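Structure first, commentary second.
As you look at this complex, bear in mind that one protein chain is not there, while each of the others sits in place.
Chain lettering (A, B and C) follows the sequence in which the chains are written, and residue indices restart at 1 in each chain.
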Amino acid sequence: MIHLTIDDKSIEATAGRTLLEACRENGIQIPTLCYHPALEPYGACRLCVVEIYKEEQSSRLVAACAYPCEEGLNVKTNSKAVQRNRRVVAELLLASGYDTPEIVALASEFGVKEARYKMPQADSCIICGLCVRACKEIVGISAISLINRGINKKVSPPFEETSPTCIGCGTCVLICPTGYIKLRDVFGSHSIYRYSSDYDRAQCRICSDLNMSSKFNQLIEGVTSDAASYGISGDQNG
Amino acid sequence: MQKIISEINEIVQDEALGKGSIIPYFEEIQGRFRYLPPEALILVCEHLNIPLSQAYAVATFYHAFSLRPKGKHCMNICMGTACHVRGSPQLLDRLETKLGVKAGSTTRDKLFTLETVNCLGACALGPIVVIDGEYSGQMTPQKSDALLRRIMRSEEKEQRG
Amino acid sequence: MLHPMEYQAIRMGNGMEDDTSPRIGVIICNCGQEIAGLLDTEDLRQLTADIRGVVYTNCEAYPCSKDGQARIRQAIEDHGLERVLIAGCAPRLVEKLFRETVESAGIRGNYLEVVDIREGCVYVHPNDTKAAFQQAADIIEIGVARLGTITLPHEYCAEIVRKALVIGSGLSGLTTAIALADEGIRVTLVEQDSRLGGKTFPLQSGAAELITQQVKKIKTHPNVHIMLNSHVTSVSGQPGNYTVSACQGNNTSALNVGAVIVASGAEPQKLNGYDWYDRSRVRTHLEFDAELDDASKTEHGLVQSDVVMVLDGGEINGGRGSPLNSNSTIRQAIRVKQLSPDANVTLLFRDLYLGVQGGPGEDGFMYAQELGIMFFRYYKGRPPVIHDSTIEMHDRQTGEITRIPFDRVVFSLPIMPREGTDSLAGLLHLPQDEQGFLIEPRFPLRPDDASADGVYVSGSVHLPVDTAETLFQAYITSARTKHFLAQETICKNSPVAGIDPGLCTGCGACAQVCPTQAIQMIKRDGLLSLSEVDELRCIGCGNCLVVCPVKAIALPGWSDQTILAQISAALETTRYQNSFNGVSENKPRIVALTCEWSAYSAAEIAGARRESKFPDVKIIRMNCSARLDPDHILWAFLNGADGVFVGICNPGECHYRTGNLYARERVKRLKNQLADHGVDPRRLHLEFMSGDDYKKFIGTVTRFANQLSVEQTSLKSEELVHPGGWNGKTIRNRSMGA
Partner (left out) sequence: MANIISPVELDPFEIIQEAFKGPDHPSITICGGTGCRVLGSEKLSEAFREEFDRQNIQATLDFDIKTTGCHGFCEQGPLVVIRPSGIMYAHVAAKDVPEIVERTIIGGKIIDRLLYMDPQSGEKIEHEQDVPFYQFQQRVILDLNGLIDPQKIEEYIAEGGYTALQTVLSTMPPEQVIDEIKASGLRGRGGAGFPTGYKWELCKNQPGDVKYIICNADEGDPGAYMDRSIMEGNPHRVLEGMIIGAYAIGAQTGYVYIRNEYPLAVKHLREAIAQAESNGFLGRNILKSGFDFSVGIKLGSGAFVCGEETALIASIEGRVGEPRPRPPFPAEKGLWGKPTNINNVKSWASVPIIITRGADWFANIGTGTSTGTMIFSLVGNINNTGLVEVPMGISLRDLIYNIGGGIPNGKEFKAAQIGGPSGGCIPAEHLDVHIDYESLSALGAIMGSGGLVVADEDVCMVDFARYFMTFTQEESCGKCVPCRVGTKAMLSTLERICNGEGKPGDVEYLIELGEEIKRASLCGLGQTAPNPVLSTIRYFRQEYEAHIIDETCPSKVCKGLITYSVIPENCTGCMVCLRDCPENAISGEKQKPHQIDVNLCTRCGMCKSVCKFDAIMVT
């Protein structure tokens, strides 16, 4: 067991816990955005910063979601410095997502109404990486990734075309905090023929096999209609 | 195309690059073709059995990799501090206007690719321009014009015969 | 005689009472204040505690936190829990996490159930504690009912034979074979011709050279065994371990391989059906190329002055073109222009495939236009008509007929899969498209049971492609094969159908509807044959269970017993009627049978988006709508549902290929039957939707609910005997004054 002080409460935590976990275990609320219990800590949104004091060192801000509990650590989860910092981060989030209700709401939670700097074009994706990590760690498919660098970073399937591996499970959609990501963005064809045509070829959007092309469809119709008759138990015995 | 694909395959088969990391393969391919063809990304991933999305992320993250084919002649202008204070911005302006493209892109005739680089470490001789791997120091807009003219002339010669 | 359904129902009932019933633990997540803020989780816990079979209940602040998980493990040990239900957030977010948790405590992952009282409940009723509570209670009850009845799928493993069979020795076949052989995999190459090299399309530069190189290389390769003049006659066994018999002349040899690569290629169609044309003026693509060769040798060059090329990618008989013949035709047209610049060259096409953007194909097209080659487009249903000296074209823009004079018509005919492809498709259970091109089978299910069955398709037998693309595909195929063969064994513990030989009547209905041809009929003594499931190929959609007239098929986790239990649990209200003063009667009771890939995920997302205006439906999650048995719906009605909502994938999006189509058909028929028996068919509603289309889900469900509640006022109850002859049980009929 590790002993530390959070908001002047002395707290015990098992080794290997992060500050965030320790806080939640003890009912101390910390705002998070890019954190999800089912995923590895990422430490990108910086909303969960807390101020830590180590002996003979000046205090500093660390991301609670990733910082492990340390013996004798003194943590302030809501100090002036923390509040100031969260405000600025929230304002920066607002700078790009000023037209997204979710982000506006989030920002106002920290008392930010207006962003002093606005990005040229608004974008509701905040690069929290939840969808990408969920697709990798939960689904195990890695159909999407964060591409480009810096301010141009964005979520996208390879080649910014529809994804060849997406299974359309919708986990990314479910986990997205701002409702930015839509299934159709990642849905794609598995086929390794890369030729486009002016045909409206009905193609299975999940497995992409051409089994859904009109003719095949009719075939299936035939099968189903015969087969379905078995489905109604009533039909057999009378 | 056919050639490129079989060449890529050779690179992919090269055990020496291995150890599961895609970057050495990309460097090799980039070095060979001066860009990463989509086929290359796909083949490398299939070979190493890693998700294509990861490869694409890597290819777009590092500036050393380019997904678009580069021009015949690559112009790198050093934007390091020393070169900056010695007027590399003017130099860049000049070349951009001359070639009619912004830094990081290729001319329509696929002849030149104009790029900037952060410090080549030849600070004493800035501004530096590297054309097809050949350094030329203490550049001025005037000198750069001359350089361009020289290349154009040699190009014309080639076309004639 | 007892109806099987009813038999199930009784078994279910007993199952819950006897003391051998499994020990279920329920953990309710407060999610900090997210859930506990609205619900009194403690009340919920007490309520849950006296559900039959539940021996342990607990409320956790954050079960997903490391400490929370530790406590769950502890509880499993202390109370000897056998199955665990966690009521928290959306399963698809935390299922994997908790699966690992319980497995580390010695419970098989299939015995974990995560039910969603956050997205599915709290977020839906943000300010209606009572409704939320009822919803949550129901959700948990449904979950417990499921846990009480599920059985374990049994783990299946098979050794992988590190050998490969390559069918076809064209460019892709050769390349794949060599690539695999270089990896140290023993390869058998089967070619139906008497020589290697296949039918690689001649009109492309470098093709011939490449082939000869490859042939030379493969002939001396130690790891390659070549069989000429031979073809595959039968394929048996399962992925990773196929037994293929190839017949060479009149002696047949049996091969044992882990993977099969089909590269049998394609070739241009013969000029069949066009024979009545004046063959002195009509040529095929290849014939004309020979003519051009001669012409280029002679000094007077090409004699024809009006050349019309008809690019027929098979569209004329409703097929699909390919980049290969589009491009080669354009190249040929260019060649004509180069030979005699003042000749009029016209190219009639239905569809041009120019290949990858900015590729050589597009450049060629540009160049052709610069040369003044005319491109005319004809449309489906109005193919060009060839007269003696003119071709009649219908111009869509002007709507009038244009006649193009010619002294040479060149048909570039569709490139079709080589003969024998169909039989291969049959042997390997490979789907084909209209023109008979093969389709690589792929079932993107949950990642852990995505099925790779060691059959790969490469090269022009997919779709005619040029040499570059062929090489590319060949390399990809070889890489995939390599990785498939590299794994020692191929294992599967996801639910697959199992047949009870004692009950099977051998009617073959299941084999007919299996989307993956995983069921075969095998002989057995006596008259009746017996159906057998290939466990590695089965994707567990449950279609066969529905069609089996005697219910002889079991699918662990998705048995009738389980689903019926969930339905009953959903509709049973008595328990919290006394804890709360009853459910408001005017609210219709709706059961939603949802495919987890479409409606279920849509519902979750609706919650996640905090879409609160969303009626109270009892959502039951199904693996695939193929599993949806009309009897389930009837059971719901029998248990007092006012309406049943069925939410399934859009056509073409079913993870199991066609489950949704079957479901649609079944619901359609059931509606008729209900009508016949005087039950208002509008009480059963089916909706297609995609996995993230939460707006549609809300919309349709709400409309359905309103319709029901409106009509509820005019209730007249009358006895109705279920067609299946359930002794005694009746559906309370609610006619909607229709």
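The working rule: a residue touches a chain if its C-beta (ideal position, glycine included) is under 8 Å from a C-beta of that chain, and two chains touch if they have at least 3 such contacts.
For clarity, every value in this text was computed on a predicted model and none was experimentally measured.
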| item | value |
| --- | --- |
| In the full complex, displayed partners of the excluded chain | A, B |
| Full-complex contact with the absent chain, from A:Ala22, A:Val89, A:Cys131 or A:Val173 | A:Val89 |
| Contact with the hidden chain (one of A:Ile2, A:Val104 or A:Ile127) | A:Ile127 |
| Contact with the hidden chain (one of A:Leu4, A:Cys23, A:Ala44 or A:Ala143) | A:Ala44 |
| Absent-chain interface as seen on chain A, which is shown | 41, 43-46, 49, 60-63, 66-68, 81, 84-85, 88-89, 92-93, 95-96, 116-117, 119, 126-127, 129, 146, 148-153 |
| Footprint left on chain B by the chain that the document does not show | 20-24, 26-27, 54, 57-58, 61-65, 79-82, 84-85, 87, 90, 93-94, 97, 117-126, 128, 133, 135-137, 140-142 |
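Everything that follows uses one rule, which is that only the chains that are shown with their structure count from here on.
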| item | value |
| --- | --- |
| Distance from the mean Cα position of chain C to that of chain A, given in whole angstrom | 27 |
| Whole-Å gap between the CA centroids of chain A and chain B | 35 |
| Chain B and chain C: spacing of chain centres that average the CA atoms, whole Å | 43 |
| Chain A residues counted as touching two or more neighbouring chains | 141, 165 |
| Chain B residues counted as touching two or more neighbouring chains | none |
| Of all residues in chain C, those that touch chain A in their complex | 3-5, 32-33, 61-62, 64-67, 70, 90, 92-94, 96-97, 119, 318, 320-323, 351, 353, 355-356, 431, 433-434, 439-448, 450, 462-463, 465, 469, 472-473, 476, 509, 512-513, 546-549, 597, 601-602, 604-605, 608-609, 629-631, 651-655, 657-658, 661-662, 664-666, 669-670, 673, 690-692, 723-725 |
| Sites on chain C touched by chain B in the complex | 179, 182, 206, 210, 359-360, 466-468, 471-472, 475-476, 479-480, 483 |
| Contact footprint of chain C on chain B as seen in their complex | 1-2, 4-6, 9, 12-13, 39, 42-43, 46-47, 49 |
